[in-house]
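A single protein chain has been removed from this complex, and every other one stays in its place.
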Amino acid sequence: MLEIRWHSRAGQGAVTGAKGLADVIATTGKYVQAFAFYGSAKRGAAMTAYNRVDDEDIINHEKFMNPDFVLVIDPALTYTDDITLNEKDDTKYIITTHLSKDDLIKSQPKLEGKDVYVVDCMRISQEKIGKAIPNTPMLGALMKISGMYDIDFFKEKMLEVLSKFPQKIIDANMAAIETAYNEVE
Amino acid sequence: MTEKMELKSVEVWDGNLAAAHSLRQAQVDVVSAYPITPSTPIVENYAKFLANGYVEGEYMMVESEHAAMSGCIGASAAGGRVATATSSQGFALMVETLYQASGMRLPIVLHVVNRAMAAPLNVNGDHSDMYLGRDSGWIQLDSFRQQEAYDLGLMAFKIGEDHGVRLPVMVHQDGFISSHTAQNIFPLSDEVAYSFLGDHQPFNAMLDFEKPATYGAQTEENWHFEHKAQQHHDLMTKVFSKVEEVFAEYEKISGRKYRIVEDFMMEDAEVAIIAMGTTVNSARLAAKIIREKEGIKAGVVGIRLLRPFPFEQIKEVLKDVKAIGTLDRSSPNGTVGMLHNEISGVVIENEKVPAMKNYIYGLGGRDITIQMLQDIFKELDVSAKAGKRVGPIQKFINVRGPELSFLGK
Partner (left out) sequence: MEKRGWDDFDPGVILFSFEKDKKVTDIATTEPENRPYSQSNSFSSDQASGWRVEKPIFKQDLCIDCQFCWIYCPDMSIISRDKKMVGVDYDHCKGCGICVEVCPTNPKSLLMFVEAKEEAEALAEWPEKKKEEK
């Protein structure tokens, strides 16, 4: 079982990102789950979304999770959310930031000694998509760090998931995925 | 002519979308709705399917849930295939009309996306609304996951609309945990789903001008009791066999087997959890783990059909078990939980009466983890080994503050 936790603000597309990821993974015959914690959430409120992936049918409906990956798509949440909650020894963190990895860890010392990767999904989405919707670039970064799928295969599947959108938006998202895949470190 | 929708063999849908597709594939004639979280996307998606030509029907926007069910009653009495969806406070406002629908024996399908009852206001899932409906004379089917909300959503029409049954049917799913969680769904094709149901066959329809009928007559003590007696009689004697028949027929087209009482690892079980909703699935996982880890002979009984209550089937499944934990996701507010009461009434008819413990959990969407479920099995094992209940009857799980337990200390 692979488990992923997203830290996001309502409106940044973590739920869409988690469902998009689930859509892609399901096409490969795996079992998926995508959910989020909702309150009466307003745009901008901190929220979390979740993915589970397994080769077997998923019958686990607990919300509790020891994540294998923590994806932080809003830079400020690294400081205001408890992003290391219920972590495992080998939990991997992919964090949206304009800082270098070293500077990030200096600014948030509890990431010291952890498996941390950085990528600026905010800048990438603003540059490529024209809006601060950092969900799809984070998926590109996740593909690189997890090695879950070959990036070309992943992009091909994402095309199907995004197929209802206008071509311009599809192209922009593809470019964002590609850029984040290349930039994450 | 309606448009067919090409579906993949595996879709990633949440429980709401799954339920909405069941309404589309059933070609529901009338949806009269007043949307409420977390059930909103069910009727919203039906309206979208309708607007895009995938359903031939009517979407009635009304001013309250009371009016929503009233609209359903009128449309169903007139002779249409009718459905709607609601949750929590909306369900509560519908209650008066729920009794009207069942008393008039109208086969309306109501998707209830279970949510807590205020106060305090809360949009998340628990079973308070489901429990509120249990004396209303409806058939209540419970899904433990999203796929089942779709499957039961289709089967509900076939069960309720049967001329020997003629009762409204609720299909329950857990708010958010099922309704807003996307998982792999294996849908039927539009053709297979519709031909399974067939065209709606009206029964004593109000709009049959050659045979006019009055619905909603007044009866006083001279007739009322006979009508209620007949309804109870039909619930007790006609529904079980029909549900089993529809389950068997559905298995043929879907490969998915449904049972009125879903027992899991109960063949040799000494301790059992009785639950409803998504907790049934989580408890199955916990039972597997605790058997492997601790050798505790754990089993799970999921109540698929809450009303009519499958007394005989549950009695059979529980005949050899030593300790039972009934898990109620609704505040009993002054007594033991509903499942505890119902199951206790069953097991005293068995030769061996097990130790009974009642766990109140998950109110307002509070998590129940696999670890907590394992801990319940461990606690039940203590009672099973002692041959009698150890500790109090009722206990609250995962609530902050000092341990909260009641009765039988």
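Each chain gets a letter, A and B, in the order it is written, and its residues are counted from 1.
As a working rule, contacts are C-beta pairs under 8 Å (C-beta built on N, C-alpha and C of every residue); 3 or more make two chains touch, one makes a residue touch a chain.
Predicted model, so just to flag it, every value in this text is computed and none were measured.
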Which displayed chains the hidden chain touches across the whole complex: B
Touching residue (missing chain; options B:Met104, B:Val243 or B:Ile393): B:Met104
Candidate in contact with the missing chain, chosen from B:Asn204, B:Ser331, B:Ser344 or B:Ser405: B:Asn204
Residue touching the undisplayed chain, where the options are B:Arg166, B:Lys322 or B:Arg389: B:Arg166
Hidden partner chain, touching residue among B:Asn52, B:Gln201, B:Thr219 or B:Ser241: B:Thr219
Footprint left on chain B by the chain that the document does not show: 103-106, 166, 204, 210-217, 219, 222, 225-227, 229-231, 233-234
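Just so it is clear, only the chains that are shown with their structure count from here on.
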Centroid distance [mean C-alpha coordinates] between chain B and chain A, Å: 34
Footprint of chain A on chain B - complex, ascending: 10-12, 123-124, 145, 174, 176-178, 180-184, 278-279, 281-282, 284-285, 367-371
Touching residues (chain side chain A, partner chain B) in the complex: 18-19, 22-23, 26-27, 31-36, 38-40, 57-64
